[in-house]
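So that we are looking at the same thing, I have put the structure below in structure tokens.
One protein chain omitted, others in place.
All chains are identified by letter, namely A and B, in their written order; residue positions are counted from 1 within each chain.
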Amino acid sequence: MTAQYLPVLMITLGALGFMAVMLGINSLLGTKRKHEQMPKIMLEPFECGSPPLQTDNRRRTAVKYYLVAILFVMFDLETVLLYPWAVLYKELGLFGLVELLVFMISLVVGLAYAWRKGALEWR
Amino acid sequence: MNTAFLVVSFMNLAFVLGLLLNLGGLLTWVERKQGAVMANRIGANRAYIPVPVGRDPNGAGGFKWSKRFTLMGLFHAITDGIKMLTKENFTPPFVDTFVYNLAVWFSAVPVLVTFAVVPFGGPFQPGVMMSEVLTMVGMTGAAASVGGFFGDGVYHMQLANLNVGLLFIFAIGSTGIFSAALAGWSSGNKFSLLGALRSSSQMISYEVFMGISVLGLLVVYGTVDFNEMAQLQQQTWFGVIPKWGVLLQPHMFFVFMTALMAENKRVPFDMPEAESELVAGYFTEYTSMKMGLFMMAEFLEIAVIAGIMTTMFFGAYHIPGVVAATDAMHWAMHPELTPVNAIFGAEVPHALVVVLRVGAFLFKLIFFCWLQILIRWTLPKFRYDQVMKLGWKYMLPLSIVNVIATAAFMYVLGGM
Partner (left out) sequence: MDPSVLALYACCLLALAGGAGVIVLRNPVHAAISLLFTMLALGGAYAMMQAHLLAALQVLIYAGAIVILIVYVIMLLDQGREEVPHPFYPLGVAIGVPLAVLLVVISAPAFMGASAGPEPLITGPEDCTNCESAAVMVKKPDGSLVEASGCEDYVDTDNDGFTDCNDPDCHDNQLCYGTVRAVGGSLLGPFVLPFEVASVLLLAGIAGSILLTGRRPKELEDVIAGPAIAPAPGPQVVSGEGRGQA
């Protein structure tokens, strides 16, 4: 059955080849200059024309983005456990329904807790 | 593993790459022209190709040129490409060079790879099909040799017939988040960083309910395999109404489509770029073809989303009213369609079935591309907190309720 992964490898190589050809043609045809030959304004971070305060703008980010990420990981894990259940549901019958309800109760409790605590508010 | 399988795989690969890359280019033009038509403007109409129509009566050996051959501005897609290919490929000095260049590759590659599991035509027998066609044009010798090479083996017009189908799309699609996150982080620009954070936050938020919203449909289908889903949608109610996903779970059609469009980060979910706020978002510091590939990835994703929606909700490659005859390779028309039956007889020839199936798939694919561009030019941009609220507070609870309701309904019904 692993033969089915051969076309996946083929399209991956095809996509990588497409990217390589596009970037390769660009570096062949495009103008080539060293950084010293460029106008100084090209070497600054773009800030709509005003002089930038500093060249490195990587800085600490707000913790709310981290909260979104960790909630995503948790809900995503719950979701992937439900795919095998969905595929088998017709054969499971009542057992499958009870199984889903038990699983969903914990998911809904988690969501309700996050909602109540204001974790879903964007501020 | 045999040679015929390899040959069929290469044929499929050529079709998929050709289809997607051409659509990616064409959609840039569709975006402009459709937007222009909707805004009562003319749109792209300047690029033209001069065509010689004869000798110039005044000049010595010159040509007389036709009027500007603009073809509704179609050449703008080509001129865009040429322009981006000839621009300076420039890496700013303040970026993290390795990550900056790597992020480009994460933009279009996952999008192209996800199309591997989308069936663009039904099962087909290349030997039977090609010998039918070759016999029709009178090349019986070639027909015999081609038929002998492929035998009566059944292959799929789908690159990889993976058992995990939809999960493969989710898995490969989720690596696309890295293009935005890494591009924005490595650029060392305030706008890029904000765009990266916004886009990756938005993408992961919408991935949560994207997975849950289709669970109801998966319960009804009982599979995540795209090929199997496509086959199941050939069934009908009362022999006429096709059991398409959009009729089984119409509300989830809208929810899933919303999730996919938010994943694509286009207007109205245009948070990462938000031209009015963040210049170009996470790819502000990119130039030439590197910027072009980020843009192209969005247009490629339009086509891939259209393929996924077609397969899951709109009956894949099936034409309503047409049912399988003795096996999946052949069609019989619905008995009511007597004029059609009079032409083809009880069974439609295999080659025609294959062509019609691919045609039906392409028709639906283009319909969904058009629909996405229609939505893009109709709705205004949301505010960021509205996007997050829509995802977490409306779509996610709605999807959870749908799963439970569908499961209970299926149990009461005793499995459809």
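In the analysis below, a residue touches a chain if its C-beta (ideal position, glycine included) is under 8 Å from a C-beta of that chain, and two chains touch if they have at least 3 such contacts.
Please read all numbers here as calculations on a predicted model, not as lab measurements.
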Contact partner of the left-out chain, one of B:Phe10, B:Phe98, B:Tyr394 or B:Phe409: B:Phe98
Sites on chain B contacted by the missing partner chain, in the whole complex: 1, 5, 96, 98-99, 102, 122-123, 153-156, 161-164, 167-168, 170-172, 174-175, 177-178, 181-182, 185-186, 197, 200, 204, 207, 222-225, 227-228, 231, 326-329
Touch residues of chain A, complete complex, unshown partner: 1-5, 9, 39-42, 44, 51-67, 69-78, 80-81, 83-85, 87-88, 92, 95-96, 99, 102-103, 106-107, 109-110, 113-114, 117-119
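Methods note: only the chains that are shown with their structure count from here on.
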Whole-Å separation of chain centres (CA-atom averages), chain A against chain B: 19
Residue ranges of chain A in contact with chain B within the complex: 1, 3-8, 10-12, 14-16, 18-19, 22-23, 25-27, 29-33, 35, 38, 42-48, 55-59, 61-62, 65, 68-69, 71-72, 75-76, 79-80, 82-83, 86-90, 93-94, 96-97, 100-101, 104, 107-108, 111, 115, 120, 122-123
Chain A partner contacts - residues on chain B that touch it in the complex: 1, 5-6, 9-10, 12-13, 16-17, 21, 84-90, 92-94, 104-105, 108-109, 112-113, 115-116, 159-163, 167, 185, 187-193, 197, 200-201, 204-205, 207-208, 211-212, 215, 218-219, 222-224, 279, 284-285, 288-290, 292-293, 384-385, 388-389, 392-393, 396-397, 400, 403-404, 407-408, 410-411, 415
